[in-house]
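Have a look at this one.
Heads up, one of the protein chains got dropped from this complex, but the rest are sitting where they should.
Naming follows writing order (A, B, C and D), and every chain is counted from residue 1.
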Amino acid sequence: EPVKVGFAAEPYPPFTSPDASGNWEGWEVEFQKAVCAEAKLDCVITPVAWDGIIPALTSKKIDIIIGSMSITEERLKTIDFSDKYYNTPTGVIGAKGETFEATPEGLKGKTIGVQVSTVHQDYANKYFGENGATVKEYQTQDEANNDLAAGRIDAVQADAIALDAFLKSDQGQDCCDMKGNVKDDPAILGAGVGIGLRKGEGELKGKLNAAIKAIRENGTYNTFSKKYFDFDIYGG
Amino acid sequence: MTKPAQAIAVTNLHKRFGPLEVLKGVSLTAHEGDVIAIIGGSGSGKSTFLRCINMLELPTSGSVTIHGETIAMKKDGHGGLMPSDRKQVQRLRTQLGMVFQSFNLWQHMTILQNVIEVPVHVLGKSKDEAIETAEALLRRVGLFEKRDAYPAFLSGGQQQRAAIARALAIQPLVMLFDEPTSALDPQLVGEVLTVIGDLAREKRTMILVTHEMKFARNVANHIVFLADGVIEEQGSPDEIFGNPRSERLKKFISSIH
Amino acid sequence: MTKPAQAIAVTNLHKRFGPLEVLKGVSLTAHEGDVIAIIGGSGSGKSTFLRCINMLELPTSGSVTIHGETIAMKKDGHGGLMPSDRKQVQRLRTQLGMVFQSFNLWQHMTILQNVIEVPVHVLGKSKDEAIETAEALLRRVGLFEKRDAYPAFLSGGQQQRAAIARALAIQPLVMLFDEPTSALDPQLVGEVLTVIGDLAREKRTMILVTHEMKFARNVANHIVFLADGVIEEQGSPDEIFGNPRSERLKKFISSIH
Amino acid sequence: MAVDSFINWGLLALEPPGWGGVLLRGLLNSIQIAIGGYAFGLALGVCGAFGKLYGGPILRDLMECYTTIVRAVPELVLILLLYYAGTDALNHVLNLVGIGTVDISGLAAGIFVIGVVQGAYSTEVLRGAIKAVPAGQIEAARAYGMSPFKVMTRVTLPAMLPYAIPGLSNLWLIATKDTALLAVVGFSELTLVTRQAAGATKAYVLFFCAAGALYLALTLVSNVFIKIIERHSRRGFVEQA
Partner (left out) sequence: MTDATPPDVTTHAMAILPEDLPTAGSFFKPHRIVLLLIAAALVFCVVWFMRWDWLPQYLPRLGHGIVVTLAMLFSTSILGFLLAVPLGLVQVTGPWPLKTLASGFCTIIRGTPLLLQLWLLYYGLGSLFPQFPAIRHSFLWPYLRESWPYGVAALTISFAAYEGEVMRGAFAGVPSGELEAARAYGMSRWTLFRRIWLPRAIHRALPTLNGETVLQLKATPLVATITVIDVYAVISKVRQDTYITYEPLLLLALIYMCLTGILVVAFRHLENRIPTRGA
């Protein structure tokens, strides 16, 4: 019985991105392979639209989500999560030459882009949107980055690592730089990223938790993480 | 002289379209070899009568017997009748070769395909046999050269002759003609009448609705004058045309000439 | 008796469609008050002649003079002529009220709108004035009640009468009729002919192409018989119908009766 | 920089690192879905058209609801609804009858979704075409004793083809283009892979134009076949000017 692993069918480097031969690669792909191998699951990757990833899960088009999905209260109402497998700070980037801080005051009057239905959307709405900034929602992170580069928006809030990868790209280097990390709010930003799964699948959840623990302990996790990051992505 | 067998017997046929009673009790018997011409004014119910014989219209009451077999009918719950055995109707219809005023050839088939369609797909004949018969029939109506043409490319007269060949191909007991020439312009009428006249000479049983009085007189052995849903008068051509009795028929005949 | 002014003068008109020379030099003069009927067999070029007068067809050679003003033409480089001054043609056309065989009413306008269209949008009259004239005209042709109906809802005869009112509304010097009754069934012909007859009695200048010989004889003061692209014979109705000289005209007249 | 990549034809190479191969696979997916969905839709359409014309009053009303809803609601919304709810409902039903859930592949779901939408459209096209068949042709078939099924297969269906083909060929072109809407449910057909390629390389104009050219080529090639089919089906018809 293969397990269908869902994630967003869009470039989200360095976690998931397609290459020209149609394969998906990135840190999260390697993580998924390691977990499945450890838990002895026969995993098939299934790209789906981010917008419909939770319906896809509940309607059994996919069985688990390994797609940088943060564990939040709101999501826990609908689906279940494994233990976290990474946690990173949230950053804000903006056009080079512009100087502002990643604070409600700094972003006042600016247009800030976030990916829709992410924790960043909720955070930006609460901290920036209610303090005089315009929050613009994008279906994919890539679109938000792109509109920043095109000058259509002033800032983008997202996962610091993903933003970092963008800043290292040709396009990112030319246009933008990091304005800093936002103040943490675990109630919104969540307790890290976990594997999403349907409620009531306790057995699978147990297997996944055990596997995450095991690869953390046997060093596999660190081995492939080193290829992508020069710091500990698992977080505190 | 022994009377030939009954081919068709219609008894006390009534047909009503909503409030309009078109046929008010019509009875008619055709024996084998009879050529019966039905005449009458427009709207007198001639077509309706013919269409009731092969159940294209369902009669309100009355019965139709074909070759001794009466079509079984049952009440349809709306004050009319409907066939109780669809299979029987389908079978009996293959004994009635209807030729329509507007030909109604199947446009997506060639003439030959039109003619072999029913023998092959309804009567279950082999295709070769059907083609052989069909070609003989087409030769007879003078359309052998046109057998691979599509109907739309034929003149009206040619189409009507093809329709006659199609009806003959099912080797019907009776041929029913509903004004087979009235959709044709005068030039083309002749060719169709010639073919029908030939059939009459062969003693093929036929019932024809026609407005061509001269032709009816020459070809039919019995004329039925329908008026207002009843048979107003019937008899031999000489009686009907030479010595009409009812006022209506007199008026009708004088209006034709 | 002084001769009335020239309304239309056509001189030596030739018209060629590709290899076919339809008009081979036709000259005709209409004075004010003349009613000229053009008769002739089918394909003899009657319609083409009429259409050349108002430049709906461009003549190959020859000239057209309307009320003393000759339409200026220039070579079109393909062996024919074309108007050198489009404005002039547009202006002169408003002096010719053409009535077409197939009415050609504008289907998206009511009858009244059809009639006031040209006065308002070409001749620049005020709308109120145009409506007043139009209603008088419609009353005259017996269509006042129908003024707000769309053409598709009128009978053919009514449509043709509306078309005549439309042509009259531009107060043309000459009315041109191209078989104004031949698209109508016999019942409807009468009403249109009555209207045209009335116009003739008022001494309105008219050129009409018609197949209604009886009507032409009663209404026209001059008949032109066109055959094979030339005027084979012309004269008063009595001469033409009572005493035809050319063989062709004799044959034509006998074939009509 | 984007101006450079805009003319970087190497990105379209068939072999990686060029993305041409990915695009072609996406096109293949699109074509598969279009063919499958179209065929499924046609089957639905034949049933729908006959149901609407000859069915009982209840069947007729149900068909009417089906075609009305599909014709009133945007394809994009239908695709979302059917994609998520349709497969869900199917599994529920299967569960109820005790077969257990089936694994519905993206391809099957895509075909299903496009098929349901196309089904409503072709119902209408076919219904119009059947109504255009002269009544006399069907009457003649009945008069010679054909059974209703024979009348349908031997006369009604073939005779309506010439009336249906123009509409059906348009529906085919629509089916090929509607596959693009599956991009919003993450199905990797041509439009989605194009967006991925464009996103990964930032050569938006190049890739969108390339995909446009592929779609256009598909349309033009289809048109050639449609012309041939049309000519064949119109044999027996006098050309109208």
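Please note the rule applied: a contact is a pair of C-beta atoms (placed from the backbone, for glycine too) under 8 Å apart; a residue touches a chain by one contact, two chains touch by 3 or more.
Keep in mind that this is a model prediction, so the values were computed, not measured.
Chemist: Touched by the hidden chain, which of the shown chains?
Modeler: Within the full complex, the chain not displayed touches A, C, D.
Chemist: Among the options C:H121, C:R139 or C:R201, which residue touches the chain absent from this view?
Modeler: C:H121
Chemist: Identify the residue among D:L28, D:L76 or D:V93 that touches the chain left out of the display.
Modeler: Checking each option in D:L28, D:L76 or D:V93, the one touching the absent chain turns out to be D:L76.
Chemist: Which chain A residues would touch the chain omitted from the figure, given the whole complex?
Modeler: 51, 54-55, 58-59, 74-75, 77-79, 116-117, 121, 136-139, 143, 146-147, 149-152
Chemist: Touching the absent chain: which residues on chain D qualify?
Modeler: Listed in rising order, the touching residues are 2-3, 6, 57-58, 61-62, 68-69, 71-78, 80-81, 84-85, 121-125, 128, 166-167, 170-171, 173-174, 177-181, 183-184, 191, 194-195, 198, 204-205, 208-209, 211-212, 215-216, 219-220.
Chemist: By the contact definition given up top, give the residues of chain C that touch the hidden chain.
Modeler: Residues of chain C in contact with the hidden chain: 54, 56, 86, 89-94, 96-98, 100, 102-108, 117-118, 121-122, 150-153, 166-167, 170.
As a convention for this text, only the chains that are shown with their structure count from here on.
Chemist: Identify the chains adjacent to both chain B and chain D in the sense defined at the top.
Modeler: Joint contacts: the list comes back empty.
Chemist: Of the chains shown, whose Cα mean is nearest the mean of all protein Cα atoms?
Modeler: So the chain nearest the centre of the shown protein is D.
Chemist: Sort the other chains by how far their Cα centres are from that of chain B and give me the top one.
Modeler: Following the centroid criterion, the farthest chain would be A.
Chemist: Can you give the whole-Å distance between the Cα centres of chain B and chain C?
Modeler: 51
Chemist: State, to the nearest whole Å, the distance from the C-alpha centre of chain A to the C-alpha centre of chain C.
Modeler: 83
Chemist: What whole-Å value do you get for the distance between chain A and chain B if each is reduced to the mean of its CA atoms?
Modeler: 81
Chemist: Which of line, ring, star, complete and other names the graph you get from chains that touch?
Modeler: Drawn as a graph, the chains match no named shape, so other.
Chemist: Going by the touch definition at the top, which pairs of chains touch each other?
Modeler: A-D, B-D
Chemist: Note which residues of chain B are touching chain D in the complex, please.
Modeler: 54, 56, 86, 89-94, 96-98, 100, 102-110, 117-118, 121-122, 150-153, 166-167, 170
Chemist: Can you list the residues on chain D that touch chain A in the complex?
Modeler: My answer: residues 1-2, 16-19, 21-22, 25, 80, 83-85, 87-88, 91, 101, 104, 106, 109, 183-186, 188, 192-193, 195-197, 199-200, 202.
Chemist: Sort out for me which residues of chain A touch chain D in the complex.
Modeler: The touching residues are 8-11, 17-22, 46-52, 55-56, 58-61, 140, 142-143, 146, 170-171, 174.
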